[in-house]
Each structure stands twice: as C-alpha cells, then as structure tokens.
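Read the structure below first, then the notes.
All protein chains but one are shown in place.
Letters A, B, C, D and E mark the chains as written, and numbering starts fresh at 1 in each.
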C-alpha cells in the first residue's frame, strides 16, 4: 500500500532532523555548561568567608550546590548522547545512496535523541534560570531587596518559558496534523477523480 | 489565480530568511550573554565592600541587578527559541525537493522567530547599553564626573539605536512595497500588451 | 563470492564513521580538557591556606590531584590520537576516486580510533563527574551537608551514564544484526526466486 | 542602452561585497568589543585605590571612561547593523535565481552597510589604539617614562593607520576608475570596428 | 616508464595530506599554546610569596620556567610554519586544474611540514605532560604525597605516548608497504596475463 520511495524520503527527513537536533543540543550544552561552571567557580571562590554560622545561608549553599551539580550533569549527559550518536548518523549522511538511510540508527535511538535535546534545551535553560536565582541570593545576601526583585523576575520568566515550550509543541503538532490531513484530502480527491475518469472511460467505451 | 510555483519560491525565501535570522539571533545571544555574565560576575565580586550604608548605592545595586537579570533572561529566551525551531527548519532545507517547504513550520512559528530576533538584537543591545550605564555608576561611584559623562554618552546612543531600528524598518518596508508595486506594473503592462496582441490578432484574423 | 563494489562501499562507510568519530573525539577532548584545567586551576589557587594539618583533607587533595591529572592525560591522549590519524583519513576522503579507500589506514588503526573515542567520551565524562564530586568536597569542606548531597547526586548519575553506554551499545549491535539478517533474508528470497525462474525457464524450454 | 544582464551581474557583485563586508564587520566588532571589555574590566577592578585626591588622575579616569564607553558603543552599533541586515542578504544569496538580486535590500541600505564597516574597522581600531594609550597612562601612572614612550609610539601608529586608510581608498578608487575607463575604451574600439565592418559591408554591397 | 597521470594523482594525495597536517598542527598548537600560557600565568601570579629561601624550590622554578618557555616556543614555531606554508598550498588546491599540483611547494617543503606536525603533536604533548608534572610540584610543594603520585602517573603516560607514536608509525609504514607490494603483485599478474595473451595471440596467429 505504502510507497517505498516516499517512506525512505520520510526516513531521510527524520535523519536530517535528528542530526540537526543533536548538533544543536551538543553546541548549546557546551555553551551553557561553560557558563554554569564559570558561575559556580566564582561562587566557590568567595562564599566561605562570611555568614559561616547562619543556618539560612547554609541551606542556601546546599540549594545552590544541588542546582549547580544538576545543571552540569544535565549538560554533560546531553553532550555524551550527542557525541555518541552523531558520528553514526553523520557517517550515513555522507553516503550518496538513497538506501543508506536504513543503516542509520536514528530510529532505534529516537528516544535518546529526544532526551538529549530536552535535557540541553528545556531542562537545561530552566535549571540555568533557577541557578541565576540562587546565585543572586548567595551574592546579594546583604542586599535582600535586590535578591527578592531578582526572584520576582525569574519566576514569571520560568512560567513564560514553560508556556512557550507547550505552545511550540502544540503548534508543531497542529502543523504536522494539518499537513497529514491535507495529504489525505488530496488522496481522496485523486481517488474520486480517478473513479470519475474510470466511469468516463467505461462510458466512452 | 496565484501561480503555485512562485508561491513556493516565496515560501522558500521566507524559510531561508527565518533560518538566517534564527542563526544570527542564536550567535548574537550567546555572545552578548557571555559578555553580560562576565560584566555581572566582576560586579558581584567587589561591590559588597564599601558604601554599605548608603541608600542611594543600595538603589543602584537594585537597578543593576534588575538590568543584569533581565539581560541574561532575554538572551536565554532568544537562545531557547533559536535552538528549538532551527533544527526543524534545517532538516527541511537539506531536502532537495521543492515541495518540502510546506513541511517546515517557519510560517506557523513566524511570530516566535521575529520575537527571538527582536529579543537578541534590538532589546538585547538596548539592555546591554543600559547595563553599561549602570555598571559605570556602580564602579565609578567615587568618580561622579566620569559616571555622569558615561550616562551622557549612553543616552544619545540609545536614541540613535532606536532611530536606526525605525529607519531600517521603514527602508525595508519601502523596499518591499516598491518591489511589489513594480511587479504589479509589469503585470499590467503585460496584460495591456497581451490585449493589444489579441486585438491585433483579431484584426489580422 | 563477495561483490567487490559493495565491499568498497562498506569500506567508505567505515572511513566516514572513523572520520566522524575522530572529529567528535578531538572536539570533545579539547572542550573537556579546557573545563578540567579551569577547574583544577581554581582549586590550586586557593586550597593551600586552610586545613593544613587535617590528614583527611590531605587525602582528599591526593584523590583530587590523581583525578585531575588522569582526566587531563586521558583527554590529551584522545587529542593526540585524533590529531595523528585524522590527516591521513582526510587526505583520502578528498580524493574523488572510489579505489582510494584502500589507501586509508582506518582499518589498520581501527583499535586506536575506538580507543580515542572511548577515552574522550565514556572515560572522559565519567572522570569529569568524579572530578566534580571531589571538587565539591575540596571546596565545601566546611559545608559537609552540601558535599554529601553533591556526592549523592553524582553516584546515580555515574550509574545512569554507564547504563546509557551499555544500552546504546546493545541497540547499535541489535540494529546492525537486524540489518544483516534482513539482508540475508532478501538474498535467500532472491535465490529462491531465481531458482523458480530457472525451473520455469527449464520447463518452458 | 544598458545591458540588463550585466546590470544584474553588477548588482550581484555589490550584494557579495555587502555580505562580505557585513560578515567581516560583525566578526571584527565581536572580537574587538571582547578585547575592549576585558581591558576596561581590569581597569575598573583596580583603579579606585590610589591617587584618590589627584585631580590630574581624575581627568585621566574621565578620558579613559569616555574612550571605553565610546569604543564599546561603536562596536555594538556595528554589530547591530550587521545582525539586522545580514539575514536579509543571506536569504537572497541562497536562492539560485538571477533575478532574486532585486529582492535584496543591499542597495537601499548601502549607507548603513558602509557605516557598519567604517565603525568596526577604521573608527574601531583608531579608538582601540587611543584606549591603549589611556590604559598605559592609568596603569603606569607611577612609571611616567613608560607612559610617555607608549604615547610616543601610539601617535605615529594612528597617523600611519589614517594614511593607510586614505591610500587604500585612493588605490581602490583608481582601480575602479582604471577598470571603467578600459571598459569604455573597449566599447569605443568595438564601435569603431563595427562601423568599419558596416562600411565594409556597405561597400561590398 | 611511470604513468604521468598516476604520478600526478599521487602528488595531489601528498598535497591533501600536507594540507590536512598543517591545518591540524595549526589548530592543535593554538589550543595547547593557549592552555600552556594559562597554566604559566597562574603559576607566575603566585609563586613568589613563599619558599623564597629554599634552594630546592628555586631549582624547581628554573625547571618549570625552562619547560614553559620551551612549550610556548615549540607551539609558536609550529604555528609559524603552518601559517607560512598553508596559504601557498591552499591557493593551489582551489584551482581546478590537474597540472596545478606542480606549482605547489609541498614537496620542496616536505621536511618543514613534517617538523611542524611533529612539533605540535608528539613534542608538544610530551612537553605538556612534563609541564603538568612540574606544575603539580610547584603548586603542591606542601603536599609532597600528591606531587609524588602525580609524577608516578605522568611517567607511564609519557612512555605510553611514545609507545603509541612508535606503533602508529610502524602501522602506517606497514600499511604503505602492504599497499605497494599488492600494487606490484597486481602489475606482475597483469604482465603475466598480457604475456599469456600475447603468446595466445601469437599461437592463434
């Protein structure tokens, strides 16, 4: 029933999408991991001088450490997936043979590719904003007003980001559904037309 | 009425434009976010030593924090949009099939692409200049003259930038309008000529 | 028996895979070695001020040093292999001659390429996480709770990474096995069909 | 009179030139802005410790601040123009249609492109040298001899740069004039020859 | 005797190999020189505070200085060779003319290219490991155990690296020898076959 040629064209499209996603996720993770380490380094250089006996500050340091470590782990994980899978896909995309697409593991490893992308974009950026929020608290511990204002700015930003992520997903799904339904409609039209032609042919015969 | 082939050529043009804008916005945001974090880091390392009891200085720190956080958030937002949408567009632009352009979500996500671009260019650079202004005040708090002069230089620069942005938008719109109207004129000429030819043909017949 | 043309196509595929792996391993090693040196630098700048007489701290410094040196060595080793072998492969992949693939040493040096890749990805990232764990202990020696929590986060991350590495290897092998067995099946089908055709031909003769 | 085909070829040449200039100006501005911020950061970290009551030093700080802010503003401006216009030009240069050149706004925005280029090259580098001169004075305030020598080296360098800029402009103009006049000569020769051929043809007729 | 066409193909292959080696050596040298300077900078910032009167420490500083300077010189030398020769080779590889390969100086400058490559890879990485060893001693002068362990790790690494370099060279030579001898065998086979054909032809005549 299904056209084997168009199935392969679809598979190449998925291959190119996977490749583009892995490349983007690798680059973004390297960049944000670099920023995160720079931020954490500065924090670690200074924080153990004052407020040694303040239990609230101690809790803050715990939260900041958890967030920093999580952020670096998430980006290292995305980087690892990107570095492991990308060469297998790139080796295939260099071959100028339309059947080569079946050799590429991008369909079997689909879940990992999506995970790497989600880790380095949505999760990675959300954690980065939380990290900035904690950093403001750690650094501006003596300027409470500034710290509260920074928190008040980061929380709506987080909500906005999640909203964008959902909207983006919905639009992408709608776009795909719209494309498929239009494809179906065209097929039906073709079928009707063919039927009509056949009946015409029959009548003319 | 409309030529389907030229409609697709137009759609490819919009696809290339979206791709170029997302690439430029991703690169600029990474660069400026890096500069902004470097600036904010230096500020955070030193500022809590002097002027502890000066309420004016306290307000300055609040403003500087607000501006820094906003700047980083704006660039992170532009980066997120760029990283989310770009792979979907690049996957399509690698396919050598003129109909593939309909699969790309660059028309549905048009608003987000424009937003990412505006965030990373106009808003991002305006906030960066404001950040430099506040930085000069925080750092040169004891050299008031320098701080005032820096402010006096940044404000016209901000105005100039906004003026450039408006001029750029106007010229771009005029260019597009000029192109469309010339296209229409040519169509009319062609129509007149065709009519004339037809009448000639009729007369010669 | 074997088709010489398809053998060469296979060899080109292995060449592209080797090139992609070496490129990825070179880039990742440069990035992570840079991060590692930045981390170790900061550590070396500060640690010799406090806790001079604490034997537990002394042991910690030993572990951290071992891990840092190992990390830098592993990445330098991956970088060296990548820099040594890559030019020999790239020189061949620029030649537009299908027989040139036999000149490339990617089959003889297969083990080294796999080693460089394993060093810079799996081993390199595992060591990097261990390094972060030790860094948290060295820096947060006075904030034991934070250090314990960071350790509690890194250990499952390490397990997860190893699990991913095994899963990835299994999926890749399954994919290759699946591809080969399907290839065999198709060959058998062809053989049966040819036999049938031959018998038909014989019968028709 | 004018050959429409060669007019379009000329327009493509201008498009490629604009694209190359915008790319070069974007890259140079990012680089020099990074250097300038690094320089200014170091200055801001130290300067407010000594010479607090020296009015000459105060004036020096004012000059240095003015120069630094101007330098960063100039490069931000060049960056903004490059980021705004480049995507519109790149989108066109990807289209493989010789008439597409008319869609590109590189002729309407010619002045802005030249401005971005001048900002990031001539003005940007001149300001950078002035910045280095002031930096030497601020840093080597106690080593007057060094500061004077640095000044004595920067001023001829500035003159040399301006001289080079003028020479470069003159050579470029001469080259263009030479090209055009040779083109005209060739046209005249062709015209004379054609006339001669025509007369010959007439005579032979 | 020799086929001029295959001689030129061989020359192009050497050209591509030289280009790939020079590119790799330029990039690696820039990277490692950057790391080396960063390491040496940190060392120079701190070392002159303690252990002023310890003659063993003084000797350590001498060794570290020698190694740092040698490392930077080696990478600068590799960079210089790469920057000097690469443009002459790249200019030729852009020309689409099979005879252009004779214009390229990659055969005359063969020794320098190999030297640049050896400097930036083998010698550069060996010196870098020695540098790390000395750095550990300079920084961990009060933590002798750590310093001894670091030394105990670096020395086998150095041996391993040299072993790899030798193995790599042997495999490459074996590969080339194997290729040439197979080529000779094929030629002999061809000759035998031609002789046989000739004799057959003679017999049939």
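One rule holds in what follows: contacts are C-beta pairs under 8 Å (C-beta built on N, C-alpha and C of every residue); 3 or more make two chains touch, one makes a residue touch a chain.
Since the structure is predicted, the reported quantities are computational estimates derived from the model, not experimental observations.
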Legend entry - Contacts of the hidden chain among displayed chains: D, E
Legend entry - Residue among D:63, D:95, D:115 or D:129 touching the omitted chain: D:129
Inset, instruction - Can you work out which residue in E:20, E:39 or E:79 touches the chain that's missing from view? - result: E:79
Legend entry - Omitted-chain contact residue, chosen from E:7, E:91 or E:190: E:91
Inset, instruction - Determine and list the chain E residues touching the chain excluded from the picture. - result: 30, 33-34, 37, 41, 44-45, 48, 52, 58, 61-62, 65-66, 69-70, 72-73, 76-77, 79-81, 83-88, 90-92, 94-95, 97, 100, 102-103, 105, 108-109, 112
Inset, instruction - Touching the hidden chain in the full complex, which residues of chain D are there? Just list them. - result: 9, 12-13, 16-17, 19-21, 23-25, 28, 31, 35, 38-39, 42, 46, 117, 120-122, 125, 128-129, 132, 135-136, 139-140, 142-143, 145-147, 149-150, 153-154, 157, 160-161, 164-165, 168, 171-172, 174-175, 179
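Keep this in mind: only the chains that are shown with their structure count from here on.
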Inset, instruction - Without counting chain B, go through the other chains and collect them into connected pieces. - result: A, C, E | D
Legend entry - Turn needed to bring chain A onto chain B - CA fit, degrees, nearest 5: 60
Inset, instruction - Go ahead and note the Å separation of the Cα centroids belonging to chain B and chain E. - result: 45
Inset, instruction - Express in whole angstrom the distance between the two chain centres, defined as the mean CA positions of chain C and chain E. - result: 22
Legend entry - Centroid spacing, where centroids are CA-atom means, of chain B and chain C in whole angstrom: 39
Inset, instruction - Any chance you could list the residues of chain C touching two or more other chains? - result: none
Legend entry - Chain-level touch network, classified as line, ring, star, complete or other: line
Legend entry - Chains touching one another, given as label pairs in label order: A-B, A-C, B-D, C-E
